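Only one protein chain is missing; all other protein chains are in place.
Then we have chain A:
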Amino acid sequence: MLAHLEKYFRTERLPHIWCPGCANGIIVKSLVEAIDKAGLDQDKTVIVSGIGCSSRAPGYLNFNTLHTTHGRAIAFATGVKLANPELNVIVVTGDGDGTSIGGNHLIHGARRNIDLTVLLFNNSIYGMTGGQYSPMSPQGAKATTSPYGNIERPFDICNLVTASGASYVARGNSYHTSQLTNLIYQGLQNKGFSFIEAISTCPVYFGRKNKLGRPADMLKMQKEFCISKEAAEKMSAEEKAGKVITGVLHYAELPEYTEQYQKIVDKCQRR
């Protein structure tokens, strides 16, 4: 482990529970690098998660950590942030946790533009329960609950969060790690609801069911199907077919929820 990042880990809790070849660890490293770059005070930072593989990340991280119920991380985090706006609040969630059972909390967090940084690990499947399809599984994908291929269409979760009112929305992946670190860093800098979809891999369930090869092959696939927003702007529709666009997809300066509430408190107390 890089010496300057070691202080962010509860090293006594390692090794982690993730399967060999899982890309979640890569994304966690980008998260702590972004935290390091942003210079967040560990004592004043809370990392909140729901249930699932990615939601186990906070247990390994040396901060105030809150592992909640399935899908509810953003709702708990809203309580933490509004009760004490001085705390930096980061939410770690997955595609099942964040877009399915927690989908309502996600869109309402975005709508409020409350100052949370939400990092969603998208591995296209429910890993912890053993490989069921999620709202982010591609059409046709095989999973234990879609043995004949998934007939549901996946969310474009970044579009959904943008439409819901978030001030910062980005997408990265576990291959282009310096880009991902930078996207998370910008999310931490933004005063408002920041959402970063990080495309992960699940070689054991998603990869095996869909014959995607070895873990390294799945990472190389990300290199192929992910293109930056800047590159995409120069490409034709045909060239963009089947590609996933990464980078900062949306940014808007919007009033932040806890600051707006504080104005009400100040006004009431002046009366």
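Keep in mind that, in the parts below, contacts are C-beta pairs under 8 Å (C-beta built on N, C-alpha and C of every residue); 3 or more make two chains touch, one makes a residue touch a chain; residues count from 1.
Assume contacts and distances are computed from a predicted model.
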The chain dropped from view, which UniProt name applies: "RNA polymerase, sigma subunit, ECF family", "ABC2-type transport system ATPase component GldA", "2-oxoacid:acceptor oxidoreductase subunit alpha" or "Membrane protein"? "2-oxoacid:acceptor oxidoreductase subunit alpha"
Absent-chain contact - pick from A:R72, A:K142, A:H176 or A:K209: A:R72
Looking at A:H4, A:K44, A:R153 or A:R208, which residue reaches the missing chain? A:K44
Touching the hidden chain in the full complex, which residues of chain A are there? Just list them. 13, 42-44, 46, 48, 58-59, 62-69, 72, 75-80, 82-84, 86-87, 104-105, 108, 261, 264-265, 267-269, 271
